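Quick one: the structure is below, questions incoming.
Up next, subunit A:
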Amino acid sequence: MSDKFKVLYYVNQFFGQVGGEDKAGMSPEHRPGKVGPAMGFEGALKGEGEVVGTIICGDNYFNENKEESLKFILNTVKETSPDVVVAGPAFNAGRYGMACGELAKAVAAELKIPVVTGMYVENPGVDVCKDKAIVVSTADSAAGMRKALPAMAAIASKLAKGIELDEPEKEGYIPQGIRKTLFTEKRGSQRAVEMLIARFKGEEFETEMPMPVFDQVDPAPAIKDLSKATIAVCTSGGIVPEGNPDGIQSASAQKWGKYDVSGMNGLNAPDFYSTHGGYDTAYANENPNRVVPLDLLKDFEKEGIIGKVHDWFYTTTGTGTSVSNAQKFGTEIGKELLNAGVDGVILTST
Partner candidate 1 sequence: MKLEIGRIHIKDIQFGDSTFVEDGVLTVDKAGLIASLKEDERIKDVQVDIARPGEKVRIIPVKDVIEPRVKVEGTGAGFPGVTSKTTQCGQGRTHVLYGAAVVTVGDIVGFQEGVIDMWGEGAKWTPFSKTYNVTVDIQVVEGLEVHTHEETVRLAGLRAAEFIGQAGKEVEPDEVLTYELGGMFEETAKYPNLPKVLYVEMMITQGLLHDTYIYGVNAQTILPSVMHPNEELDNAVISGNCVAACDKITTYQHQNNSVILDLYAQHGKELNFTGVIMVPEHTTLSGKLRVADYTVKLAKMLGADGVIVSEEGYGNPDSDLLMICKKLEDAKIKTVLITDECAGRDGLSQPLADTAAEAVAVVSTGNVSHVVTLPPAEKVIGNPESIAVLAGGWKGAVLEDGTMMCELNAVIGATSEIGYHNVTCRLY
Partner candidate 2 sequence: MREMIITNNPLVVEKYSERVLFIDGSVEQVLIKVRDMVHRKHGLISHPLPASLRVLFSPYRSVIIGRNNGDINPLQVEIVENSILKYKKHMDVREVDKENNEDYQMIDLTLLESALKDEQVNSMLSGY
């Protein structure tokens, strides 16, 4: 028996060298040995550990068949009984990040085996697992591979040996959000005096209790006369026409869609349904107006309460969608609405 610790690796179809988007639907398979980044990773372990197997799974397959995928992965982990599971790095790839995040969460929580992954800080997969697994902070593209692997390897090595990790900044991982109570060399009052002096000198200082930062949006002025206003609906609840013609993702959306509803008095099932993967869509599918209240708006239009319902409604999926994508969608949709002379928008979330 080798005294090296054992690592099980997870990659998507692309990094697993199976193929690109065309292979994103592949179901998970387990290959003995190391594939893709697992090779560089093992090198960075400097002989202390070895990669005993690699799981490869298509990003779409994972996100659309989460339960089956996780079942396969958890079973493989049980069979190979590694000391550490390593996934990614996924950089800023949303679907890959979600897969890494979900499996990291499941393996760490259910099997109590440490997991290391790597992502760009804005990847939606980070929030899925960062309190359970260690997420190394990476660049937003695969150009950061060379830097990410040694950091992931160093942390995996410590976890395998049961060594407590140092501060997140020192180790290079995204803080797990745990406020640890610690002893310090200097008492609190001295730290306060030094912090004040640093402020006077314009030097960098670090607050010990960062305030949460909220993105503030000033509300638009109220509509003066609703009876003359054109109102649009926009949702992140994943409502799409039957067949999802634009292929809006069920999670980690990469795009948004708009659909003409000018001739309708409401959204009828099953002509419309929700493709959203993050909530129980049974009631939305039963009556899509529950998410996109076109029926009531049309009534309002008839009664003259509002001037007009905009001809199009706008839709995307909110779950796991990165902040940067959401900002991009919002800006694009906003521009269209403005050009179309829409006065007000009802945003529905789920």
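The criterion applied here is as follows: a residue touches a chain if its C-beta (ideal position, glycine included) is under 8 Å from a C-beta of that chain, and two chains touch if they have at least 3 such contacts; residues count from 1.
Inclusion criterion for the candidates: all candidates are chains of the complex that A comes from, given by their letters.
The shown structure was predicted, so the numbers you read here are calculated from the model rather than taken from an experiment.
Any copy counted, the candidate of 1 or 2 that touches subunit A in this complex is 1.
Residues 131, 165, 167-168, 175-193, 195-197, 199-200, 205, 207-212 of subunit A are the ones that touch candidate 1 when the two sit in their complex.
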